[in-house]
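Here is the structure we will look at.
Just one protein chain is left out here, and the rest sit where they should.
Letters are used for the chains, namely A and B, taken in the order the chains are written, and counting of residues starts over at 1 for each.
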Amino acid sequence: MNLKEWVFTTDHKRVGILYLIGSVAAFVVAGIMALLMRAELSAMGPTLTANPTTYNVWLYAHGAVMILGFQIPALTGFAANYAIPLMIGAKDVAFPRLNAFSVWLFYMGVILALLTFVIPDPPDVLWTGYPPYSTITTGNTALYTFTVLLIGFASIIAGVNFITTIAYMRAKGLTWNKLNFFVWSILGSFVMQLIYVPVLGTAVLLVSFDKYLGTHFFDPTMGGDVLTYQNLFWFYSHPAVYVIFLPFMGIIMDIFATFSKNRIFNYKAAVYGGVWGIVIISGEVWIHHLYVTGMPDWLRIGQMVTTLMISVPVGLMTISLVGTLYKGSITFETPMLYALGTMFLFLVGGLTGIPLAVTSLTVNLSETYYVVGHFHYVMAVAGSLAIFSGVYYWFPKMTGRMVNETWGRIAFVFTFVGANVIFWTMMNVGVKEGLPRRYYDWAQFPQVAHDQMVMTIGSVIIGIGFAIMLLNWILSAAFGKKAGDNPWESKSLEWTTASPPPHGNWPKPPVLADDWSPYAYAKR
Amino acid sequence: MSAHAVHEPARSVTVDASVIQIDEPRYLGAEVRRDTVLTDSDGRDFKLGDLLGKPVIMLLSYYGCDGTCPTMNAELARVLAGVSRFRLGPDYRVLTVSFDARDSQQTAAQFLAKAGAVPAAMRDGWRHAVVKDRNVKGFADQVGYKFFWSDAAKAFMHPNVLVFLTPTGRVARYIYGTRMDARTIELALIDADWNRITETASVFDMLTGACFSYNYVEGKYVPNYAQLIGIGSLVSGLVMMMLGMLGYRFRWTLSRRGMHE
Partner (left out) sequence: MNKHSKIGAGLLALAGSAQALALDKYIPTTDRIGDPAAGWNHLWSEVLVDITIMGVLFAVVLAYLMVKFRRRPGVEGGGVKELSVGAAIGWAIIPAFIFLADDLFVAANGWQLWNLQRTVPADRLEVRLESGMYSWDYTYPNGVRTQNVLKVPAGKPVLLRMTSRDTIHNHYMPDFKVKEDSMPGRITYLWFYPKEPGKHLVTCNEYCGVSHSYMSGQVEVMPPEQYQAWYEEEGAKLKAAAAAPAATEGSAPAAAPTAGAAAQDNKKPA
């Protein structure tokens, strides 16, 4: 393998794999931050470090890198790049060079994020960067700003690219209603990215202006308003949750169909009600991040209703998932195990979000461990498991080799058990004791000592699970047994070409029959 | 600075402005007593609470004053005539109260006659009053308003400020200076009644309110630049999405055959 060929590649598959390598590296770094934090919190008082700022930097790195460096790039970078052109029968994306440029920007963003551990004044502003703190801290807010800007810019470029690709480069005969659900979910994601990312870019840029150039955008004494930042930030960052959520639903939806040998139950409801329902509602719910900030009462109530209404599109997609299993012929290979695991974790995570949508309940729950537990169920474990199920699923296509099943299952058990041990305990502590998040020390809550220890043990278990998984991938990529073109016996288009696919994907562009569908498992 | 000596410009008397400066962080949000009885220039007694239920602009003056107090009243009358968004009376009220214990209903009436700048049409929603029990210090203290008699100047030293009260009688905003403008008054009234959403028109008021924020240092409303830029970037996101697709579509139709070989 020629390194130069990889760095300067414009092939969507290689770009996708570069995204995967970069985001998994980010995942490992951010995961280590999580383990460090759990170790710090395992006992009361200073344990690992005596300096709260060190802890706050871990906290910043964990949040920012997980979201900006791992989840969004893994889904909209890796999964989209690798699978979309294959799924729609295109030889590449619409703008291959732009695609290469976006992966470079992403790598620059990741490198910038990793500089956190090198510079003497690392940022300690969390991934949210709220002023006034972010404008008065001695930490390096500019690093935060530029990390967000670079990765955001990469995302905008990818958005332009993929929307045009999906809109205009489908194979002949591949009509809109025959697209894989995953393609729809990516389309929805990128529409949201394109609309909302500029707002985030603005917000973080203005914070740095305030800090370094002496402007007063968020300075309350000079006509600024600290809440304006929070509004702008969450106006992007709540949709960002759906930018992650939609593709992860897309991946497990396709995996459910493949491993049940079944069509997606009520496909149109899931697409038009689910995906586009989410895209439409996504911009009207950000106030639920500001329920306890003194926003006007009517706004807090109005967005309680819109937030609760998110359950309708999500519910439709969930029904489609469950219905896909009905009368299926289900097998439980590792990708399906991860997908089913995602489903159960998402059930817990999604439903525990309902109390958080209710303004009057959030008045107590906000910013406690309950919130942390909830969004880790949804994003950290359901989201990551969905990403990893996608990696397992496309692994034979990417490498031409199978992943070791036994170790795949062992890794899954560790991950699934560890996740529940940590995050269930976390929600429990949050509700029962009201333990606030982002605490370096929990000296005021001696009663949570036992739970903190349990969570730390859980983090070790989940860490082992992920470590086994990564090792398994590396070893299987090198020594795994050869996979055929279509090891999962899927009907989807990406499995009709060779594994790994050649440059240009198919020798001849595929032409699809009238009765073709990616889910056409019905026997004729 | 926000505080002026009354009579003539402050050259004759050196006053440390901080002595009469309002401690804003302390008094913003403070609630006035509703049961304080006031007597207006027509001799009618009323409770401060009766006036509330709508935003109230409160102006503390004294009627023996021949310096800035008549000027403030006249300026306010002039500016309120230019406030078209809200109606004096139905939408908000104005209250001038004396902080001079020697003032009475008669001096209030004389002041009104002399000042003359308050048009009769405004009198319904604008009262000139004195505190009935003459506890003027207690009254002014509620909103952090400080004043003292200067023997040198033979006048009261006091800040020139409009106090905006919410419909529930809490201090929402202080607007300083003898020069006012209608837009600032409108924005401060919106601020004072921020939680209102029951009337359709108020949605526009809230949008206006959201676009401006108060600059404490300069004592005026300025556009909320961050918010405007944020909205601008949202629009740019939408436009970018549409342009990207249109642009590609255009290119694609020109070289349709080139794409799939």
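Keep in mind that, in the parts below, a residue touches a chain if its C-beta (ideal position, glycine included) is under 8 Å from a C-beta of that chain, and two chains touch if they have at least 3 such contacts.
All values derive from a computational prediction rather than experimental measurement.
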Which of A:366, A:384, A:420 or A:456 touches the missing chain? It is A:366
From the list A:116, A:202, A:262 or A:404, pick the residue that touches the absent chain. A:262
For chain A, enumerate the residues touching the unshown chain of the complex. 52-53, 56, 124, 126, 130, 132-133, 136-137, 220-221, 224-227, 260-263, 265-269, 273, 292-294, 296-297, 300-301, 304-305, 308-309, 311-312, 315-316, 318-319, 322-323, 325-332, 340, 343-344, 347-348, 351-352, 354-355, 357-361, 363-364, 366-368, 431, 433-434, 436, 438-444, 521-523
The missing chain sits against chain B at residues 19, 25-26, 28-35, 47, 49, 137-138, 141-142, 144, 146, 148, 166-170, 172, 191, 194-195, 198, 216
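Going forward, only the chains that are shown with their structure count from here on.
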Just the number, please: Cα centre separation of chain A and chain B in whole Å. 48
Interface residues, chain B side, partner chain A - complex: 194-195, 197, 206, 213-218, 221-222, 224-227, 229-230, 232-234, 236-238, 240-241, 244-245, 248-249, 252, 259-261
In the complex, chain A touches chain B at residues 91, 94, 156, 159-160, 163-164, 167-169, 172, 191, 194-199, 201-203, 206, 217-218, 220-225, 228-229, 231-232, 235, 296-298, 509
